[in-house]
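One protein chain omitted, others in place.
Chain naming follows the written order as A and B, and within any one chain the residues start at number 1.
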Amino acid sequence: MTMIDDLLASQVRIINLGIETFAIELQGLGVPVIHVEWSPPAGGDARKAALLAALADEEEDEA
Amino acid sequence: MTALTLVIKSCYRDSVALLMLARTLRATAGVSEVAALMATDANKALMAQSDLLTSDAAAAGPNDLVVVIRATSAGEAERAVGQAADLLSAARRPAEAGGRPLPRTLESARRHLRGANLALISVPGAFAAAETLKALRGGLHVMLFSDNVPIDDEVALKRLAARKGLLLMGPDCGTAYLGGVPLGFANAVPRGRVGIVAASGTGLQQVAILLAARGEGISHALGVGGRDMSAAVGGLMTLPALRALAADRATELIVVVGKPPDRAVRESVIGTLRELGTPAVLAMLGRGVEPGQDGAITTVTTLEDAATAAIAMLRGKRWSPEATIAMTTEARIEETRKTLTARQRAIRGLYAGGTLAHEAALILESLLGDVSSNLKPGVERRHHIVDLGADEFTVGRAHPMLDPGARIDAIARAAKDPEVAVLLLDVVLGYGVAADPAGDIVPALEAARAEAAAHGRGLAVVTTVVGTRDDPQGLAGQIARLEAAGAWVLPSNAEAVRVAARLATG
Partner (left out) sequence: MSIRAANRVAVERLMEGEPVLVGCVPAAEALGLTGRVVLHAGPPLAWEHACATMQTAILCAVRYEGWAKDDRAALELVTGGAVSLAPCHHRGAVGPMTGMVTPSMPVFVVENRRHGNRAFATINEGLGRVLRFGANDASVVERLAWLAAEAGPVLDAALRSSGGIDLRAIMSKALSMGDEMHQRNVAASCLLIRALLPHLSRATADRAVLARVAEFLASNDQFFLNLAMAAAKAIADPCLGIDESTMVATMARNGTEFGIRVAGLGARWFTAPVNTPQGLYFPGFGPDDANPDIGDSAIVETVGLGGFAMAASPAVAGFIGHGGLPEAIAATEEMAEICLDEHRHFRIPTLVDRGSPVGIDLRKVVETGITPLINTGMAGKVPGTGQIGAGVVRAPLACFEAALEAFGAKSLANRRAPG
């Protein structure tokens, strides 16, 4: 069974980043969901955000 | 003119919520201009451009919410600011269990919701790829609603997802269903035996509601994004999605919705479907597609046909394309044509759903020719279809599925054109979209017909409602509202387009 098969066979548990009505609708339907109060990284500064991306944690097998 | 600023520190609202707030405030007496934004540098530049960057706004930080109101008097400005504060504090917000504050990053969200398996990402396009990368690296499947994601990023992300065995739906994936859970803009549709792989949201919605109307349901519906079946992306998500649906026990038939794919991708899709053995309907909306059946795979050219072919195959019946119009509708067409002047021969399509606009343009092209749309460059022809979700209409405004403003303006403009015979519209219901889509546009439609009448013209308003009887807006009420305003309501977009074509030309 692949991970996608697993997803289709299980309860979806959602992290919502962005439009909050999506999370509100899902909560209304009783779906496990957490909304993230997201704001652009580094206050929207593109250069700092690029530096953060370059220093972000990689995968165990990517490093 | 007075400008007043409200700054709420460390207050988070997404861009859609802020656009809707701005819209409400702009409608207040005396208010001439409103900015409601998080005070990032980019947004401050936007405010400066509209001369709304007050000193308070400039002093605010990127995590602060700023509302700037320009009004004709100080009293009106103060009232509007007070209203903004009330709306913000009263707004229905996502809840957090146990009164804990909401997390601020994807990573901390995973500590709040143990066992999370999907990230639904709808942040502005410039940031979407980075967040998607974090989610995939963390082992989460992703539904990427955001658009304006560069294609190179899409390819790199889908390669990573494929390597990790994860699903990445999108970019620009507006609708999906996983195990009966509707995600994004989606209708309330029963669970059932049809799986859908779709390159678009409203295409998926149209097929889903037509299936539901005939008593069928959806097992899962996976969005793959509009470019997945192009040569550049090569079906990186389409193929795993097909395999997953074929392996899913509840799925008995797969519908694939999209534009005609790259040739090599089309062959992979068909090859994969044959190998998997699941019956399939390919709804390929584009020029030069030949409908037909080849073993367990049926190719159709409209969304309406996708649903009818799927139902026929599931019920063991033969299927062939039937572009019908109901008898009662035929009679009404004759009646209505009498109210139009000889000059009125043009159709204006004003669509909230991009795929529905695309389908309308295709069907009209095959029936009448002389069709243009804002989806393709070129001079405006007699029949013109507008996708109101295109970038040119959504600067400083939420998507037409949420904000009727662009459509209301377009209706008013079309009503003044003495050559326009038919307004053709989609009215989309479901979770996540406006609370009363019909009510939002009915006044504009009534005004349009009155405007035409005042100049001795008729004006036909032809609509389809993309909705089910379980949708939160109330399907019957939405249809009744439109019909009371004199509009036609047809059960599918394809039929609405056919009716419009008949009305315009006889």
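Criterion: contacts are C-beta pairs under 8 Å (C-beta built on N, C-alpha and C of every residue); 3 or more make two chains touch, one makes a residue touch a chain.
Keep in mind it's a predicted model, so treat the numbers as computed, not measured.
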item: Candidate in contact with the missing chain, chosen from B:S32, B:S50 or B:S108; value: B:S108
item: Interface residues of chain B (partner: the chain not displayed); value: 61-63, 99-101, 103-105, 108, 111
item: Chain A, residues in touch with the chain not shown (by the definition above); value: 39, 41-43, 48-49, 51-52, 54-58, 60, 63
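As a working rule, only the chains that are shown with their structure count from here on.
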item: Touching residues on chain B, where the partner in the complex is chain A; value: 12-17, 38, 40-43, 61-63, 92-96, 101-106, 109-110, 112-113, 115-124, 127, 130-131, 133-135, 137, 140-141, 145-146, 164-167, 178-179, 181-184, 220, 240-241, 243-245, 247-248, 431-432
item: Of chain A, residues touching chain B in the complex; value: 2-5, 7-27, 29, 31-41, 43-45, 49, 53, 56-59
